[in-house]
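Structure provided below as structure tokens; questions to follow.
Excluded from the complex is one protein chain; the other protein chains are retained at their positions.
Going by the order they are written in, the chains are A, B and C; count residues from 1 in each one.
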Amino acid sequence: MEFLLQPLTLVTFFPLLGVFVIAFINAEKKDAIRWTALITALATLLISFWAFAQFDKTNPNLQLEAKYAWIRVADWNIYYYLAVDGLSILLVLLTTLLSAISILSAWSAVQERVKEFMIFFLLLEVGMTGVFLAQDLFLFYIFWEFTLVPMYFIIGIWGGPRRIYSALKFFLYTMAGSILMLLAIIYLGVQAQNTFNVPELLARLPQLYASGQISPTAQMLLFVAFALSFAIKVPMWPLHSWLPDAHVEAPTAGSVILAGVLLKMGTYGFLRFNIPLFPNATIQAAPWMALLATIGILYGAAVSYAQADIKKLVAYSSVSHLGFVMLGLFALNAEGVSGAILQMVNHGLSTGALFLLIGMVYEQTHTRQFSDYGGLWKAMPIFAVMMLIAVFSSMGLPGLNGFVGEFTILLGAFGSKAIASPWYAGFSTLGVILAAVYLLYLFQKMFLGPDGKVITEHKLKDLNWREIVTMIPLVVFIFWIGLYPKPFFDILAPAVEKLLSALPL
Amino acid sequence: MHLSETMNSGFYYLAPLLVFAPLVGLLINGFFGKYLSEKVVGAIASLASGTTFLVAVLLAHSTALNHGQVVQVPFAAWIHAGGLQLDWTFRVDTLSTTMMLVVSGVGTLIHIYAIGYMHEDVRFKHDEARFSRFFVFLNLFILSMMILVSGDSYLMLFVGWEGVGLCSFLLIGFWYELDLLSLPSWSNSNAAKKAFITSRIGDVGFLIAMFLTFWHFGSLQFDAAFQAAPSVAQVSPGAITAITLFMLLGVAGKSAQIPLYVWLPDAMAGPTPVSALIHAATMVTAGIYLIARSAPVYSLVPQAQYIVALVGAATALFAATIAVGQYDIKKVLAYSTISQLGFMVAAVGSGAFVAGMFHLITHAFFKALLFLSAGSVILGIERGHHTHAHHAEPKGKKKKEEHAEVFDPGDMRNMGGLRKTMPTTFWVYVVGTLALAGIVPFSGFWSKDEILLETSLHYPLIYWLLTAAAFFTAFYMGRQIWLVFFGEPRSDAAKHSQESPPVMTIPLIVLAALSLLGGALNLPFSGFHNLTHWLSSTISGVESLPFNWGVAGMSTLLAVLALVVSWFLYGRNPLKEKQIDPLKKPLGWAFTGMENKWFVDELYRAVVIGPYERLAAFLADAVDWKFWHDFVHDTLIVGGFNGLTKTLLDRNVDQRGIDAFFNSWGAFAEWLSANLRKAQNGFIRTYALATLLGVVLILGYLILK
Amino acid sequence: MVSVNYYVALSAILFSIGALGVLSRRNTLIVFMSIELMLNAANLAFVAYARTYDTFSGQIFAFFVIAIAAAEVAIGLALVVEIYKSRNNVNIDDVNSLHG
Partner (left out) sequence: MTQPTYTDFYTIIPFLILIASACLLLVAELFIPKGRKGVVAFLSALGIAAALGFALTQIGASGVGFSGMTKLDGFSAYANILLLISGLLSIALAYGYIKRIGAERGEYYILLLFSLAGMMLMAQAGDLIVVFIALELLSIPLYVLSAISRKAKAEEAGIKYFLLGAFASGFIVYGTALVFGATGTTNLSAIVAKAADGANLGLLAIGAALILVGLGYKFAAVPFHMWTPDVYEGAPTSVTAFMAAGAKIAGLVALFRVFVTAFQPLAADMTNVFWALSAVTMIVGNLIAVTQTNVKRMLAYSAIAHAGYILMAFVPYGNPQVAATAIAAGLFHLAAYVIANFGSWGVVIALEKAEGKGLEIADYAGLSKKHPALALAMTVFMISLFGFPPTVGMVGKFYLFRSALEGGFPGLAVIGVIMSLVSAFYYLRIVVNMYMKDGDPEAEREPWLNFTIGLTAIATVVLGLIPQYLFLLAYNATLR
């Protein structure tokens, strides 16, 4: 039972302690609940740092394993198996960081049913962390599906006017993808002599592919089943229809987590499962994925530009941004994949920041229509500067984090052997222009120009200390990754190399 | 490596200060600016910029001592991903130090000037809190520009490249709530956006050029890439052509060449020091620097070079014609800048890298001078307007709805006769004009002459285009001088205009001196080719041509002729209030075209922007929302599903429904249901029927299989 | 000796009549009788087969069926009486307040 005290177990399940404590706090004592949740999240963040401190950056393999034969009956081998490597450690840290930030951001935004909100949020953190750590497909699936439940409630209870519709849509879309993955997981486990353990699968699969026990067609079908599930989550064009609804209706903290972490679960799934488990299919599919990614980049950017709702614009921008991530992943070279992983983190930071900021102003104005805004810079200068940083980070301005990711992705995709054509990257590069178009539109309509309705009708206050503190970590990382990304790349590099060396390219 | 030894023997270790000095300045002003007085803020910012200049001087000194040797000063690791291994490394060589000196030198002067300018500007525009913000942005600009010129790789250059784009955006939109250019609302912020996005279009070219560079040369570091270039040129010359042409797109975006120059005139919405610093002297010349930096690559593909030169020359002429038809003092200068940038691009395209750089330097001097003087003029007019309006209307110049017509202090038609009220400004303006027009011995003459000379040797077409552009240049500058400083004041504001304070005029005088003497950098006489010699250690294979009387004589002649023509048109009979431009009549539709910038903006709006907006709206409303969201999801999936379940349910409840269901099962079921209907069946029996049906089906399968 | 097939055929016919009776009659009591007919058809088959195989178990089964049928009828009639008390008829088509 020592697995219970290992760092990764603690990172994953520590929030449950908070849930437990909050469950016994009177629902009326809102501040006590908030503090408990925040302290729990911060403690989890610290634990994740502690785990990170033990992480060996030079080791390409899974580390800090917490392993326990969970279900062992006859021909069943299911492990409680958490481990981390260079592909996931950053995402774990991102998750714990954004969770703490989101809880802080919900301090004054959520006034109703605070107790339930915090409980759901901490549960969500458990699920998300678990997704990034699980190394047994069964366990992964459990975490994967579990994240839906708290998020469903967060959208459905604290969301906007169409929250129930959006929550259900979010739930069903994601679920629709994952059920096929469930079947694929089972099939894979059954074929590979009843194991769901990813390292074991990786050891056994080559032989199964070679012997024809899993035919190329079957491999492709498995790839598609996994891919569908992850692609909906990402979301890749054209499976993105749930995203604007979910984002627009979700409360700020929900949007932050949704964009910051939940979407990454999709791209992470590709990285962790699709690529290594189905190498041949991956290579076959790479140009097609690149095509979809490219369409997504351009389409998402174009659609963003035509939105009248600020949050919707940012929501659609995720389609575009994650298109970049997908493009990088399926470049299947060190540049592209490293860039894609870094870009996952970047998108979490910058889009997270955008949603946070929009939420902060929404708390005061209660409108998200561009037509109501204008000239905010004068009224809220600190807010404007924060937004400026977030917008340009999202746009990929060199020196900020977004650029490092986007550049390496595009560079990788441009010369990718798997994609085998520079055209995808070439067209995707146009996304850089379109990103400037819609993001500057956002900035302009909110902060520049003559004073909008919100200024004349409300007495707007600039960000308070809590809000600034909420933003600071994001801003720090935005600059850090932009200016000195080497440590981050160093974390990724061995694992990425290992991942790619296994591909028959 | 020799590096450490060389570093010890110079001030190279100071290189990071290029970036950190302005960084410190902007951080202090950014965080504490609102608690500091304007003087302190300005001093800090100028000091930061001045420190940069000092560092640049020391670096240049060290480089000179080391005979122009290239020195890389590593600072920190940066992107290490796969084969992409790039670090923050400063590159100190003759080319980069030249740029550093120009940027930080002119930049510092403009900082000082801006202390005076912005002091009044923020008061005229009623937001004094913005004073410190201006200097934060200005320092940020110096910082980005330093990264641009000192980077040791294309990517680091690109960081600065986009960084200056950001500053440009912020500074053009500095008075974001006003409409300084024209009446439509949001015009300042639109101009800022336009500048950034247009440059970004170019940046895509630059990015793709970098991708190609990386995959063909194996590195984005300058030395490594240039080393690989010749062998790659043998294997795949197409790749190199592609690299150079994509890079040209980037240059077109940043240095405002055809077809991406359209943002620069609009950028005049920014405060005048910005126009001087960013949109004339430094940032826009980044493209020329890029080509000069990439000289080893460009030299490999003459066809591409020719295209570059052609673009430059065409831009030079095209923009010069537009400048003739402009009324805004800054817009004239803006088009002039585009035109002059065209000269430089044509020069570097023709392989005359030194000539291009030379013109870049002299242009930085005289164009900065002109812009700052123009700013001085505008402020002078504003002062006049202010004192005048102060008595007439006590409050609210900004409130547009109260004014039928907004007073535009930049419109030359509102000026006239300023030489009396603003003598210093007048004189430095004249110096700038003569330098720009290319009159001996002003600096512009020498640099322009070198360009013309080089092109005349290689590309006659380019030469003629440039010569024509030079004629127009002198003409529109003459027109400007006559319109602004001569004749009678055409408005009350001009009548009451006042000279600017010394904090503004002193930098002007310094710049005027530089404009006058800048030519000494590279006099075309043997023993004087200082710049050529200096740059030759960085750009290999540059030749120093002897002075050519024919070319020089031709250009001087044309310039003088143009000035004379302009005098005939504008000086002899000064323009009256509300009088139509005298060129309008003789030139007719051509002048209309010039006035309206040859309708290029309208063309872009019709061909690119409008369609994109419509496409985006179509994708968003029709495709994404109505089709994907409403139709596919809500109607097809949800609706279909609901319909299905309702039907199933109805059949369970509704008797006719269940009969209909059975009907489809063939004759037997039909008979069955008919009999059941006859028997007026009730629900229990329906249920039993279902059971029986199941039995029949199962048995039927087992028996008939 | 009569072939077992005739008995089985007869039992099948009886069973079918019973089954169709359940489907077509509205009077609860007659529905009961139809069900009884189905059970007895089975009994016939049992007895017939038992004779073929020469074992007792078929007949034993038939006895069980008869006994259980009696128990069922007891319960069924009790329910019918309840229904009759509340609705004053025993038409099963009127027992349809629960549906959907």
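Please note the rule applied: a contact is a pair of C-beta atoms (placed from the backbone, for glycine too) under 8 Å apart; a residue touches a chain by one contact, two chains touch by 3 or more.
The model shown is predicted, which means the values in this text are computed figures rather than measured ones.
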Based on the whole assembly, the unshown chain contacts which displayed chains? A, B, C
Sole residue of A:Glu65, A:Glu145 or A:Glu497 that reaches the chain not shown, by the stated touch rule: A:Glu145
By the contact definition given up top, give the residues of chain A that touch the hidden chain. 70-76, 113, 116, 138, 141-143, 145-146, 148-149, 152-153, 156-157, 163-164, 167-168, 171-172, 175-176, 179-180, 182-183, 186-187, 189-190
So that we can see where the missing chain sits, which residues of chain B does it touch? 641-642, 644-646, 648-649, 652, 683-684, 686-688, 690-691, 693-695, 698-699, 701-703, 705
Tell me where the left-out chain touches chain C, residue by residue. 4, 8, 11, 15, 18-19, 22, 28, 31-32, 35, 38-39, 41-43, 45-46, 48-50, 52-53, 55, 57-58, 60-61, 64-65, 68, 71-72, 75-76, 78-80, 82-83, 86, 92, 95-100
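By our rule, only the chains that are shown with their structure count from here on.
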Using the definition of touching given at the top, classify the network of chains in this structure as line, ring, star, complete or other. line
Ranking A-B and B-C by C-beta pairs in contact puts on top A-B
Express in whole angstrom the distance between the two chain centres, defined as the mean CA positions of chain A and chain C. 65
Identify all positions of chain A at which a residue touches two or more other chains, and write them in rising order. none
Chain C residues counted as touching two or more neighbouring chains: none
Residue ranges of chain B in contact with chain A within the complex: 76-84, 88, 127, 155, 158-163, 166, 169-170, 173, 176-177, 185-186, 188-190, 192-193, 196-197, 200-201, 203-204, 207-208, 210-212, 214-215, 612-613, 615-617, 619-621, 623-624, 628-629, 632-633
Quick check: in the complex, which residue numbers of chain C touch chain B? 19, 22-24, 26, 91-96, 99-100
Please give the residue numbers of chain A that touch chain B in the complex, ascending. 169, 238, 240-242, 244-245, 299, 302-307, 316, 333-335, 338-339, 342, 375, 377-378, 388, 392, 397-399, 403-404, 407-408, 410-412, 414-415, 422, 425-426, 429-430, 432-433, 436-437, 440-441, 444, 447-451, 483-486, 489-490, 492-493, 496
